[in-house]
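Here the complex is missing one protein chain, while the rest keep their positions.
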Amino acid sequence: MSEEKALAAEVRGVTKAYGPIVALSDVSFRLRLGEIHALVGHNGAGKSTFVKVLSGVVSPDQGEVLVYGQPVAFKTPRQAQAAGIAVVEQELSLVPALTVLDNILLGRVDPFGGQTRSAFLAGVQDLLAQLGLRDVRLSTVVEDLTMAERQLVEIARALSRDARILILDEPTATLGESEIERVFAGVRKLADKGCSVIFVSHRLGEVLDLCSQVTVFRDGRMIASHPAAEMTRAGIVELMLGKVSEKAESAMREGARRDGLVDIDGLTVPGQIKDFSLKANGGEIIAIAGQVGSGASEVLRALGGLIPQARGRVTIAGQPMRLGGPQRSARAGVVFASNDRKGEGLFLQQSVARNLLAVRLKAVSRFGFVSGAKAATLARRLAGLIGFDEKRLGAAVLTLSGGNQQKVFLGRCIERQGTQLLLFDEPTRGVDVGGRADIHNLVRHAASTGNCVIFVSSELDEILDLAHTVVTVFAGRITRIGRRREMTAAGILAEITSGSAAGAAP
Amino acid sequence: MSETISSAASRVALRASGKPKPATFAMYVFVGLVAALVIVGAFTTQGFLTAGNFRAIITSAAFVGIMAVGATLIMLGGSLFSISLGLTTALTSIIFMYALSLGIVPAMLAALLAGTLIFMVQGAIIGAIGANPIIVTIGAGAIQDGLIGWISPGDVVPPPGVDIDFLARTYFNLPVSVYVFIAVAIVTDLRVRRSQFGRELYMLGENPRAARAAGLPVERLTITAFAVSGCCVAIAAILIAGFAKNVNLQVQGTYTFDVIAAILVGGNAVTGGRGSVGRTVVGALVIATISDILLLLGASTGMQTLVKGLIVLVVVVLLHLTQREGRAS
Partner (left out) sequence: MSISGDAPARPTPISRRIQTVMPYVLLAVMVGVLLALPLLTGQSATAFNVYDALQLWSAYGLVTLGVGLTMIAGEFDFGVLGVFAFCPMIAVKIGEYDATLGLALALGFAALIGFLQGVIVAKLRLHSMPVTLGFYIALLGATMTIGHSQSVSFSNFDLGTALDAQKLQILSWRSLIAIAAFAGIYLVMRFTPLGRDIRAVGGDRRASRMVGVEVDRVLILVFVVSAVCSALGGIMQAYSFATALSDPGQMPLKYGVTAAILGGVSLVGGIGGALGIAVGALTLSLLQELFSILAAPTWVSNLITGVLLVLATIAAAPDLSARWQSLRTPRVLPASPPTPAAE
């Protein structure tokens, strides 16, 4: 047995809890030298906490971490870096205004690593070439590079700091296929040279393509770890899911059903969405299932008018709607709720009441002046609808819990005159179980009044619970549109992680 | 998941010990000091505690106050301030004087229109294209400077036979400008606090991305804010013309920075979304009072300016620190 093969890193029995929430529970993990090791798991499985433990951002409550056989206890990311561990996050930390070389040199304690300038530059150019960036000059400004190239530059930067263990967090989420190939080629070369890679990803096809070992996390535990050759996509999906109660389809409250309320034809955003077409009825709840970077969010944003380069034909209630401006969408009766409620949604310093009424002041005003009485009445009514304590209407939204904030945010969207289509991007992100139920009721209520609701979610439970129709998206395209009763959790997961139904040949 | 935890934690921390934190404490101390200063000044300075002096204070605050009230809207909406406000004051007062040959009312209308339009154009460039306010207003200032030089190389006086003394008359011992200040302040405050426009303006200033995503008419809000500000500048310019009887480039005086100082000292956030017209009025009065005390004490203009700058600095720093503590868990 070759169990004695050298380990680049080993994690034994690590547990990490944040108060009552256990993010990692007795997790073990072994990274062999020169291995490309996949880490997969659905949302909330504990992948990001695990990465944080390895990279020194957080310390485990229990368990030990060994790097090259030596036990380590990182207190800061710098220490992890010194030990040779580098993480390439999904959110790149390159400064777009600077050149490739400048970015690589940025923040280095020892500029040329003891070498002469020309030797160092040659080394960097070599590194880039190895990663497939042969034609990218060091003097190129990062802003001019494609996302794939930026990703590779970020990897090159990590390596130039003598990283021996590289953790890639969703590196391909926003890349196109050929770009992904470039990244993979680069990563393979790294492994050949003795670098060990942990590849965190949702995209199972790629995982099986690139990696030699696959570890599956679920609910904070390490569920299984097998050589990639022994696994299939369907098998991984099953492991990721565990037991999911296949709920019966929630009764669609038909309400004032209006056929053909929403007609989306050929919606395209260069680089993100290709040819998205969908027909929807009033009273219908549609889920767009897709992982981060699949284009699901972008569909909603485009419909909400926030993407100027969006192209396509959209008709709402028989009227064509022009894309590219949020006010145009609003006039057409489209209401959009971003997945970033703090940055692009709520007005945190203002009161709950003000937020609820934020976009419907006209309804409570006369001659341009807001009627205090009408506003208070409407605010109370909305608070009742969203299950929010009336007495706290005057509190600043900043002081609320995540769940309540989300309720207020969505409460702002409902019961508005002239609404035809509601777009909710990740409606229960950062919301606990109790709040989720309330929000789901909100969504159903919104649809019951005859509006069409389209929501994006990466929570399978939620999709199965709420939706009448499920649209799965992968790499910017629709892979399947189906009625809820035709879909299973496993099926949806398979679609969004690899673009084809589970059971098809990997 | 972790989100709920951190916000829960922050709620707990806010409810924790009722003792004020350092910067909040310092803020109380500062306000107390200023109050004490005013009181001490009141009793020790010759002539401070007289009706005449109070009238002088509010009179000196009136012109700046009128313009500051309008300019508050610009800051509330997140477009910072105009660095050429004084030049617009001068230009509109010159236009007023020239237009007097057509009659008093047409002249007022011309000035109001000019002021509003000049600001609106800048607001349009800033709101619709997202250009930087400081740069645009510097550029617009240079253009206005040029226009002033072109249309009036020297002093401009009212045409013979036209009497604009009524603009400077006093009623019940207070000049017209004070009444106008009070009226403008009340009207603008109402508009900002109670109207749909005002509420939306606050939202725009606090979180422009959210305002845009929500479909609020963001360009329109900015342009309107600038328009109101321009109108206020024109109103003040007309009164100044009535007061000074002859106008030229020098009318701009120190108005630009006096207005900004009044808004900041009142406690409005420079990045927008926080503050009010009322605060600006307080700021204008505070500056006027302190300048008055200094004046009575024999301090030079330079000294007054120095103190004004220090007050702005202290208020801005303390306010920021207090807010930061209020938000930190």
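Here the chain labels run A and B in written order, and each chain numbers its own residues starting at 1.
Just so we're on the same page, contacts are C-beta pairs under 8 Å (C-beta built on N, C-alpha and C of every residue); 3 or more make two chains touch, one makes a residue touch a chain.
Because the structure is a prediction, the values reported are computed rather than measured.
**Student:** Among A:A287, A:L323 or A:M487, exactly one should touch the missing chain; which is it?
**Tutor:** Of the candidates A:A287, A:L323 or A:M487, A:L323 is in touch with the missing chain.
**Student:** Among B:A36, B:L49 or B:A128, which residue is in contact with the omitted chain in the full complex?
**Tutor:** Of these options, the touching residue for the absent chain is B:A128.
**Student:** Of the listed residues B:I104, B:L174, B:V282 or B:L321, which contacts the missing chain in the full complex?
**Tutor:** Of the candidates B:I104, B:L174, B:V282 or B:L321, B:L321 is in touch with the missing chain.
**Student:** Sort through A:A6, A:A82, A:V95 or A:A122 and give me the one touching the missing partner chain.
**Tutor:** Checking each option in A:A6, A:A82, A:V95 or A:A122, the one touching the absent chain turns out to be A:V95.
**Student:** Write down which of A:G46, A:P60, A:G290 or A:G476 is the residue touching the left-out chain.
**Tutor:** A:G476
**Student:** What is the set of chain B residues that contact the non-displayed chain in the whole complex?
**Tutor:** Chain B touches the missing chain through residues 80, 83, 125, 128-132, 134-136, 138-150, 257, 260-261, 264, 270-271, 300-310, 312-314, 316-317, 320-321, 324.
**Student:** So which bits of chain A touch the chain we can't see?
**Tutor:** The list for chain A reads 78, 92-98, 102, 105-109, 111, 136, 140-141, 143-146, 149, 175-180, 265-266, 270-277, 295, 308-313, 320, 322-325, 474-480, 495, 499-500.
As a convention for this text, only the chains that are shown with their structure count from here on.
**Student:** Determine the centre-to-centre distance between chain A and chain B, using the mean Cα coordinates as centres, and give it in whole Å.
**Tutor:** That gives a centre separation of 45 Å.
**Student:** For the complex, give me every residue of chain B touching chain A.
**Tutor:** Against chain A, the touching part of chain B is residues 1-5, 7-8, 10-11, 14, 190, 194-197, 199-200, 202-203, 206-207, 209-210, 212-217, 273-274, 327.
**Student:** For the complex, which residues does chain A have touching chain B?
**Tutor:** For chain A paired with chain B, touching residues are 18-19, 21, 23, 44, 304-306, 326-327, 329-331, 335-336, 338, 343-350, 354, 358-359, 361-362, 365, 368-370, 372, 398-403, 405, 412, 429-432.
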